[in-house]
Structures are given as C-alpha cells and as structure tokens.
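Everything below concerns the one structure shown next.
Every protein chain except one is present and positioned as in the full complex.
For chain A:
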Amino acid sequence: MKENNVKEKGCTKIMVCCGTGCTANGARQVLARLEEKLRGNKNFEVVPVLKATGCNGWCEKGPLVKIMPEDITYCQVKAEDVDEIIEKTLLRGEKIKRLLYRDPQTKEFLVSLHQTDFYRKQKKIALRNIGEIDPASIDDYIERDGYKALEKALKYMTPDEVLEEVIKSGLRGRGGGGFPTGRKWQACKKVPRFPKYIICNGDEGDPGAFMDRSIMEGDPHTIIEGMLICAYVLQAEKGFIYVRDEYDLAVKHLTQAILDARRCGFLGKNILGSSLSFDIELVRGGGAFVCGEETALIKSIEGFPGEPRDKYIFPTESGLWGQPTVINNVETWANIPVIILEGGEKFASLGTEGSKGTKVFSLVGKVVNTGLVEVPMGITLREIIYEIGGGIPNGRQFKAVQTGGPSGGCIPAQLLDLEIDFDTLTREGSMMGSGGIIVMDDTTCMVEVARYYTNFLAVESCGKCTPCREGLRALLAILTRIVKGEGKMEDLELLQEISEVMQEASLCALGRTAPNPVLSTLKYFQDEYVAHIIDRRCPAGVCPELTVFEIDAELCTGCTLCQKNCPVDAITGEAKKAHIIQQDKCIRCGECYRSCRFRAVKVK
C-alpha cells in the first residue's frame, strides 16, 4: 500500500480519524479491522490505501471515516460496520445511509463532512492538514506543500524579508497573551547575543482545551517548519518543544517527526544547502498548569521548579539560560508556514482590526456539536455556538459561555453577538486564552462555576507570590461558604477587593487573571450570588445545601424516568400518575431535574 500508487492509479483512500476523541470511541479497532480485511483482498484491482489521521475536530460524531476521492464521511463508525463499508461503498460505490450525518434541521443526509454546518463556517489555516494526512508520515506532509515555506524563505528571502512578512501578517500569539509574534521576533533579533533559542510551548493545560494537542498529534511537521523559519530569522541553532507528558500520542508523533525531519535534512547542519543549522529537542513537562506561563516553562526546561518570574526583562532579551529566546505557542507556529507561503497580507485580510487570521477553539460543554473549530477572528459567539455548534442540547436555555481557560471569564447571553477577538474578550472581563469555549445552560450554577475554577487555580497556580496564593485561598474559602449557604452580603465586597489586589499586584499573568471567574460572574450574575446568600437558594438547582426539588403534578406524565434515574430511590409514584420526591431521602443530585423531559421537576 504505497503512497505513490494513489496518484498513478487514482485509487481510493480511506482515512480513519485517530485523534484522541475518536480513539477513545474505538477508532483504533475500526482501523485494525479495515487493515485486516483490506490486506491482500482479492476483490480489489487496487487495494485502497488506509490512513490513520489526526483529529478532524468533530469529536461528537467520532470515530469518523473519510473515503477519498469520493469525499464520503461516515460518522460514529464501529468495527462491526467495516465489512459493510468494504462491501457496499468500496466495492460497489454505494453510500451507507445510516452512517452518514443527517442534518437535524433539513433532515437531509450529507455525504461529505464539508457540507455540514459544523464545517462550512470554518476556515482552516493552523488545522489545514489535520485529518487530511497521516501525522506519522513526512511524505504526507510534503505532499501538501510541507517544507515549501522553509524552502521559499531559505532560497528566495532574506531573514529581514521573512520577519517583515510575519509582522505584516499581524499574527498575535495564540497561547493567551496575544503579543504580536513579529514584534517578538524582531525584539529578539535586535539583541546582539548568541546563542539564541527557540521554544514551542505545548504545555496546554486548560480543562477542556485540546487545540494544541490536536496539532501536535495531527500535524507535527508544521510546528517544526514554523520553528525553522524563525531560526532562519534569528540565526538560532537550537530549539525546544515543551510538551506535557500526558499527551502520549503528541510525544510519539513529535518524536517521529523530529527523527524524520533529521533524516530528510530539514533539521541538522546546512539545511537545504543553506547556512542554516538547527536542531530541535523534545522536553516532556510534568503536567503543571503553571508551566504554560513562558517564564515558568523556561525554568522547567532549565531543570528548576516551574515558577514564573517578573517579566520586566522579556525572554527575548534574557530567556533560556539567560540567552535571547523566542517562545511561541503551538498554534502560533502552525500559522507561520502559511504566512510565508501565501504572504502576510493574505493572512491579515482575515480577522478584525486588532486580531488577524483565524483562531482554533475547542468547543465543549452544553452544545450539540462538541469539537475543535477554526474560525476567522471576529466571528460572533452566536455563530460559533448556534451555527457551528448546533445550539444547546435537550432544548435547554443558553446561560453563559466561559472562554479563555480557568482564568477566563463567563460571558452572558446578552453578549452573544460579541465579535470575538483578543481585545473584545478582554474588554468584557474574559480573555481569549488559548481558545477554550465552554458552553453552559440553565442547569449551571454560576457561583459554583466561579468556585470550581477558583479551586482549580488555587491548586494549580505556582504559589510563589502572596496576592495570587493567599488571594486564591481567601476567594476559595469565601465562595465555598456561599455555595454552602453560609455566605454574607459583605462577602461580595470582600471578593471584589481581594480580586482587585490580585489583578494589581500578582507576579505573573496567571495571578493577574485568576480572579476573572469571580469578577465576571459577580458582574453578570450577581443575582445568583444574592439568591445564595439572602434567599439561601441555588436557582440552578446545583448546590446541594441550597436546593429542594419538587415535581409539578400538572406537568408530570408519570413516565417513571426520574424514578429510574434516582440513585437513592427517593421518588415514588405509579406509572402514568404524578410522582413525588421524598425530601428526607433526596440527596439533591439533580438527576431527576436534568432527565425530566416534561420540565416537571422544578427547583423550589
């Protein structure tokens, strides 16, 4: 099953999505079954080529199997479906309806992934190759213009011209800070000290975020190429990719990619016959969230505990081992080859005034189509959640969207038409962060959300400076007593005041943004705090101490679903008659509230 057969004989390609989501749902079994059934299959004149690709982004519908060139996408494929796929689709060219995606509105069966609402609004730059290539194959990458940007830079451009192109693109760092990438490179280039280092920050730690993971797993060579282009600008000879050790597949694919790039002469001495010599080392992080902060990451590479330092001198001047260092995030690196190949202007034509290009978001939570999406900057939250994401499942109400990772903020429904970019999100009390979007419906308690993220940060911050460490300890204690129904109205002022000091005086960006979950929920959902404190009631029915559920006898159809779901048998009643919750037995877990299809279970 050689790659070049494909072009010569135009044979079929079968691509099984083996991203982390699809793998968890059994993609590897599908792949193994296909391999077994296709190997030496006498029924084919030319046996189809089988490929394991990176994440297609539509994790909700995985495992996905794409068949090219017909461009057929099968969703939620199981190993048992393989025989039918071979028999009907591969041999006879028939489509299997039950495996196609059916548009929930039009009820139409869509043959290709690219016809779905989930894909149509997307614009893939950083994710351009993912799902289209086998990440373990350098040939696949090269076939899709891989390393062409490097060749263009080395042969036809001076380092200054390359830098100019990156500046012109308006690209800003995708890791959270949003610092202009070109200006960062320029600052480092100006420092007349060598050696210079280049680092790829792959320490993605936000709960529910997996865009960098997907790129490292699905298209590792684009990162290497981006770093090589930067190395040419800075005359750097050494680079590091810092990836968290939990990202097993990313470590595997990056290791393979580095070896392949060395073998093919893209890494090493005199690359492509030029004077550029550059090599990359993989550093595996221990999984501390704070190591995503660049100065902490540098400390970690040096072998010290990952703690940030005051950034009054930037890493571009004094970074790794005190040398000038450029550190960019995975997604930033993935954009570089495209900018060089197609020009900075073309990239800058996408996006908003202050934020150019596209951004990858991981769309999770209470939304129909969870997954990874790449969209132009300036798209509205409404478009992402309702058009791409397909809206809120189970007919629930949208309540808020949390962006920017744990130290981002919650944005309420009245801001759904916000055109999102670095600046608008910050203005509204949240942030872009690395691009996490967590959708919340009306069964979410915003005080509990604030407590949850504050707790995450309290244990995941480094604990070095007083305002962040002790501030988080205080915020957590206050929020905990509010969700337990022991809060006082003065607590709200206290939350505000402590948050302000954290913003002013914390050492790093993590500490300065850590109060965002508290401040944004206080700003947009203060009534919920008040309900917890004054009424001793959790309106969303989440906080066990403050919730009482009851069944509306008028609405209850006696379907017994709640009864079946109740873990403590607290619900009594005969079928087709109104049910009753035994309050002395109820543990307020909310199972009945969430499962009732007739909205008969109410929060008292």
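One rule holds for everything that comes next: contacts are C-beta pairs under 8 Å (C-beta built on N, C-alpha and C of every residue); 3 or more make two chains touch, one makes a residue touch a chain; residues count from 1.
As a convention for this text, contacts and distances are computed from a predicted model.
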{"item": "Listed names \"Ferredoxin\", \"ABC transporter ATP-binding protein\", \"Benzoylsuccinyl-CoA thiolase\" or \"Bifunctional protein PyrR\", with the criterion being the UniProt name of the chain not displayed", "value": "\"Ferredoxin\""}
{"item": "Candidate in contact with the missing chain, chosen from A:81, A:294, A:460 or A:591", "value": "A:460"}
{"item": "Residue of A:284, A:382 or A:473 touching the missing chain in the full complex", "value": "A:473"}
{"item": "Residue in contact with the excluded chain [from A:46, A:91 or A:313]", "value": "A:313"}
{"item": "Interface with the unshown chain - residue positions in chain A", "value": "288, 290, 305, 307, 309-310, 312-313, 457-467, 469-474, 476-478, 494, 497-498, 501, 504-507"}
